[in-house]
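The other protein chains are all here in position, but one chain of the complex has been omitted.
Let's turn to subunit A:
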Amino acid sequence: MKIVVLIKQVPDTYEERTLDLTTGWLNRDAGDNIVDEINERALEVALQQKDKDKSTEVVVLAMGPDGAAKAIRKALSMGADSGIHVKDDSLAGSDAIRTAAVLAAALKDVGADIILAGNESTDGRGGVVPAMVAEFLSLPLLGALSVAEFSAGTVSGERRSEEGTLRVSSALPAVVTVTENIAEARFPNFKGILTAKRKPVSTVSVGELEVASTPARSMVVSTSERPVRAAGTKVVDEGTAGTQLAAYLIENRLV
């Protein structure tokens, strides 16, 4: 079984994340860039399958600038077998459709049984790229699973919602996305870290892929900084604080 995990490098959520107000793009140099945690969980699902069945091949695919190589390296150190890095200056600022089209083109000849991804990235939070990839490749999508199981030729799992739990399954090949309720990602061990750089990573440019060079269809019209936090309301207790507090909560629909 061959599993391709889509990984994305994102700014560390522990740090202040900012937008470049002139381009409207994410400011990627502002802080540490790391493998998106949700992708690490997706990778963990793939690696657990590999632990169970040694013949499983795990490939990671990332589209991104030079720095994304570090995210691929991290995934390899955790136990993935090889990496594909789609890197092209012309891809900077790609929207979701363009990203999905490029990823789908890169996936075309890989022969994946399962394409695994996080349900949404912690930076853009569009949550649409995996579905678009599925659409481009005409594959079924099992989205937002909190439990995923693989067996010969099928994938099944659970999707939780406020109303209940859906049990879903599909024949392979399929695109699967997982939520943060799924497996906690493992740490890479020392041996994994030291062998990661000996594992193969192929770098692909857009010219090598069969993908139309459509310009981005969604555009950032304007951006503005988050307003500075205003001082909160202070209730001084002169005997009616309880009532005032309750009124405030009701007024703001907090209860």
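One rule holds in what follows: a residue touches a chain if its C-beta (ideal position, glycine included) is under 8 Å from a C-beta of that chain, and two chains touch if they have at least 3 such contacts; residues count from 1.
Going forward, contacts and distances are computed from a predicted model.
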Protein name (UniProt record) of the chain left out of view, among "Dipeptide ABC transporter ATP-binding protein", "Iron-sulfur cluster assembly scaffold protein", "Acyl-CoA dehydrogenase family protein" or "Cytochrome c": "Acyl-CoA dehydrogenase family protein"
Sole contact to the chain not displayed, among A:K52, A:K191, A:R217 or A:R253: A:K191
Residue of A:R73, A:R98 or A:R159 in touch with the missing chain, whole complex considered: A:R73
Footprint left on subunit A by the chain that the document does not show: 73-74, 77, 187-191, 193-194, 196-197
